[in-house]
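Before anything else, here's the structure in question.
The complex appears here without one of its protein chains, the remainder shown in place.
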Amino acid sequence: MKYFSVEYISIFAGFILLLIGLWGIISQKNILKIIISFSIIDTSIHLILVSVGYIKNRTAPIIDGPVTRADAAQQVTDPVPQALVLTAIVIGVGITALMLSYALKLYEKNKSLEIDKYKSLKW
Amino acid sequence: MALIMIVMAFIAIYHKSLQVAVIASGIISLFASVIYIFLAAPDVAITEASIGSALTVVIFFYVLNKIRRIDDKK
Amino acid sequence: MVNLILTIALLLIGLSFILVVIRFIIGETVIDRVVALDLLTVSSIGLIVMLAHFFGRAIYIDVSLVYGILSFIGVIVIAKYLEKSL
Amino acid sequence: MKIKGIAVIFILLLSTWLVLNHSLQLPIILIGVGLAAFLSLIMCDKCSVFNEIKFTPKAFLYTFLYIGVFIFELFKSNIDIARRVLSPKLPINPGIVKAETILQSQMGRLILANSITLTPGTFTIDIIGNTLYIHCVNIEGDDMEQYAQNIVRKFEKYLEVLYG
Amino acid sequence: MIRNSILLLIIAGLAFIFYHELSAYHGNDGLNETANYYATKGLSEVGAANLVTSVVVTYRGLDTLGEVTILFLTAAILALMFKTSHSQKETQKRITSELLITASNVLLPVIFLVGIYIFINGHLTPGGGFQGGAVLASAMVLMLLSISGRKIKHAVLDFIEAISGIAFVLLGILGIFLAGGFLDNSIFSLGTFGELFSAGAIPVIYSFIGLKVGAELSNIILVLNQTQNVEK
Amino acid sequence: MEYLKITGAVITLIGAIFILFASIGILRMPDVYNRIQAGTKASTLGSILGLFGIGLIHPDWMLKLLLLIMFVLISNPVSSHVLGRAAHYIKVPLSDLTLLDKLEEDTGSETAEKEGDK
Partner (left out) sequence: MVSPIYIIAVLLGIAFLLGLFKQPGANFVRFAAVITLAFPVFVSVGWLIHFIIDPAEPFMVYTAGALPPFSINLKMGLEEAFMTSAVNVLGFFGFIYLYKTLKAQGEKAVVLFLVLIMGLNVVIMTRDIFNLFVFLEISSIALIGMIFFKRDLNSFSAGFKYLIAVTVISSFLLIGIGFIYYLGGTLNIDDFIANNNGLTRGLSTAVFLVLIAVLLELKPFPANGWALDVYQAAHPGINAIISAGTATAALFAVYKLLPFGGDLWLNIAVIIGLITFLGSNFLGISQKNANRLLGYSSIGQIGLLLAVMGFSKHLGEHFQMVFFALFISHFLAKAGLFWLSGLIAKDEIKDWAVLRKKPHLLFLFGLFVFTLIGFPPFPSFYGKWQLVMDLASNYNYWWIGLILLGSIFEGVYLFRWLGYAMKLEPEEGSSIKLDWEKIIPIAVFGLLIFLASYFTNEIFPSNFNINLIPVYFVLFLFVIDFLPAYIKNTIAIAGMGFYAYYIYPDIEQDTLRLVFAGIFLLGGILTMFAGYSVKGRRPGFFPFAIMMYAGLIGLVEAENLFQFFFAWELMTLGSYILIIRGKKSILHAYNYMLFSLGGAYMIFMGIALAYNGHTSISLEMLQTASFPGWAYTLLALGFLTKTAALGFHIWLPGAHAEAESDVSPMVSGILLKGGVFGLLVLFMAMGGEQAGEHPLLYALGWLGAITALGGNLMAVFQEDAKRLLAYSSVGNLGYILFAFAFMTNIGWLTGLTYSINHFLFKTLLFLAIGGVVWRVKTHNMYEMGGLIKRMPWSFIAVLIGIITLAGIPPLSGYAGKWLFYNAVITKGWYFQGAIVFFAGTIAFLYCFKLIYSIFLGQPKDKFRKVKEAPIWYLIPQFILMIGIMVFSARPDLILKPIGDLLSQSAYFPTDPLSWENVTASTNLGYWSGYKIMLVIGGMFVVLLAWLMIMSRKAKNVKQFNIVYAGERPFTPETTHYSHNMFAPFNKALGFLTTPVVTDFWNGVNDTSHAFADSFRKIYTGNGQTYIAHILAYIVIVYLILL
């Protein structure tokens, strides 16, 4: 039954999304689809990391109102994974923007979004 | 909700239309951020909603727009 | 009592999510899907506020605020894209 | 006239700030004043929108009236929609109609359009000049022009007072 | 077909790896040593009500500097990539709906204010520089969409970006001299817990981060928007 | 006090029901415009009610929630308007049930040469 609590559900979902995203990256031919798959992977990783830091029946690591300063350590979840994910999300958006602009440039040069068409470099 | 996310992921990967795929990935982020609320991570939820969901989709559509422009010119 | 009613409300919202997603999947045009997205975000705003009640934290309202702003802009951008005036 | 617009924005922003912070400590007020002043100054070339608000007692009264009418219409429209959606036959009769508005101010037209959108079975698709194009779920009656004009008039009379 | 089955095999292998990883997951019972430190000592050392903020801005401040840099890099790369040689001509666009213009005129100041609220209150409420920056950037998008006639100047954004970046670094260096090390927030007094002016330099740092992120994200979008006539 | 809370809860529930209606609406409606009708209207009201209800439960959150409500009230119709406008511009077909299309009559010549979305 414990597998139906929110952290398990989210971590399972995270891993499944991760696999779907990876599958998308290696099976889809369209560059933009690949980038979308990448953003799915990104989201899934964030999901996994946040669930890893979750502690049952605890609340957000922000001290106000119901959470008191004195026994914060007994009431809040782990702030570190959240901090990491925060960083990772921002990095992710940077990379996504970069990928998209690369895709745009490629399209501009070759008028195609099929990744198979960019094989001039090889061997 | 998790199920919806997974369904969305499949849509994002397999739908023919790019716009729909992008929107689907936006919805994945959206649901992820609702889950973050469940997971007691409002900071992450805000970030995911604002950056992961909204801004990424916006950037995607700007790029799609430019791609269409290139097509038009051709 | 209050919590019971709100739980029912939550479930209803969840149910509506599923319906909206069905529309998203069968949705004929992109606009339909954008409408679905819009509906999802707007209901999420309500959902998050309810969650704020459940967890007893006022701070979550800020989250829904940001939600509102950004979903609005997202929808506008998509619409602008679709009518080719982005 | 700009002063008025700036003042409106300033008050709007300051109150928003205080609401957001949910506290009345001095530093917060100070920062709020500073920020609101700064933002309203850099936004002032767009504040013509806010110039149009009329501060008269009548306007004050009509605001409440308008809100009341609006809320009433809102509920009505939603129940109407719910009825249509839930009934198995899906009794709809849609169409796009047009209506003229007499409102000139931007703010007024915005609120008008929004109100129309939120009220029974109608929503504003486009606004060209003074013509509102309205999509209706269910067009009743034979005279469509009249029907459309009715929709508009309902709100117009209040907004006219408010914004002119 | 063969290709797909090979790929499927790879994914199955990865699934196997992740299964091992997942099987190690068994929930949490309490904070571990590191997190416990943040939740107990961190409050007095940093003074931020939002523990995530205290971790992000102070304890892992170098990471944050890094991620700001990443956005900065992205904006710079995009600017490099899409630099246009000849002047661009506006393509024919449909006139923006009057309603949208009005609405954005009403909403813009509010959105700006919300953005600023989010990053200034980063140490008290959820949110912070990045989220606030994103909100600011979205306000920029709205401006871009509704007010097509008016150009948003790159130079202003660049100026904000550079100044706030430098300020961030300088605050960090100040930490070496005035407090315990690079990016230590206790260069200013920690103030009363839970108030706006507390947590030392965190509100200041987060404000700069917010401005910088907002400017960077806006720059990215501007670049993608403005170069309509692409080089051949 | 307790009554206020229960009233709030009930209002929230009504809001949720409206959201449900909205979703049913966008599922059942025959064309885009009608879906926009159903979707935005009901969901706006639904979420407003939801927010207001919670505001009644927690009076000290009320101000913030009212701000949020204002925001939703302004932004949501605008976004649906923009969407509908776009839909019409790219000529998403109206349902067969549609009686008339004045906008098409007035602007048809202008948009005739534009092609529809895929």
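In order of appearance the chains are A, B, C, D, E and F, and numbering begins at 1 in each one.
Quick note on the criterion: contacts are C-beta pairs under 8 Å (C-beta built on N, C-alpha and C of every residue); 3 or more make two chains touch, one makes a residue touch a chain.
Since this is a predicted model, take the numbers as computed values, not measurements.
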Which displayed chains the unshown chain touches: A, E
Identified contact with the non-displayed chain, of A:A13, A:V67 or A:V80: A:V80
Residues from chain A at the interface with the omitted partner, ascending: 18, 22, 25-26, 29, 31, 34, 38, 41-42, 45, 48-49, 52-53, 80-81, 84, 87-88, 91, 94-95, 98-99, 102-103, 105-106, 109-110, 115-116, 118-123
Missing-chain contacts mapped onto chain E: 6-7, 10-11, 13-14, 16-17, 20-21, 23-25, 32-34, 37-38, 45, 58-63, 65-67, 69-70, 72-74, 76-77, 79-81, 83, 155, 158-159, 161-162, 165-166, 169-170, 172-173, 175-176, 179-186
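Operating definition for what follows: only the chains that are shown with their structure count from here on.
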Common touching chains of chain B and chain A: C, E
Computed distance of Cα centres, chain F from chain E, in Å: 31
Chain E: positions in contact with at least two other chains: 50, 52, 94, 97, 99-100, 103, 106-107, 110, 114, 118, 125-128, 130-131, 134-135, 138, 141, 217, 220, 224-225, 230
Chain F, residues touching no fewer than two other chains: 24, 36, 40, 44, 60, 64, 67, 71, 74-75, 78, 80-82, 85, 89
Residues of chain D defined as touching chain F within the complex: 16, 19-20, 22, 74-75, 77-78, 81-82, 84-86, 90, 92-98, 110, 113-114, 117-118, 121-126, 128, 131, 133, 135, 137, 139, 144
Interfacial residue positions of chain D with respect to chain E in the complex: 9, 12-13, 16-17, 20-21, 25, 27-28, 31, 35-36, 39-40, 43, 46-47, 49-50, 106-107, 109-110, 113-114, 124, 126-127
Sites on chain B touched by chain A in the complex: 2, 5-6, 9-10, 12-13, 18, 21-22, 25, 28-29, 32, 35-36, 38-44, 47-48, 51-52, 55-56, 59-60, 63-64, 66-67, 70, 74
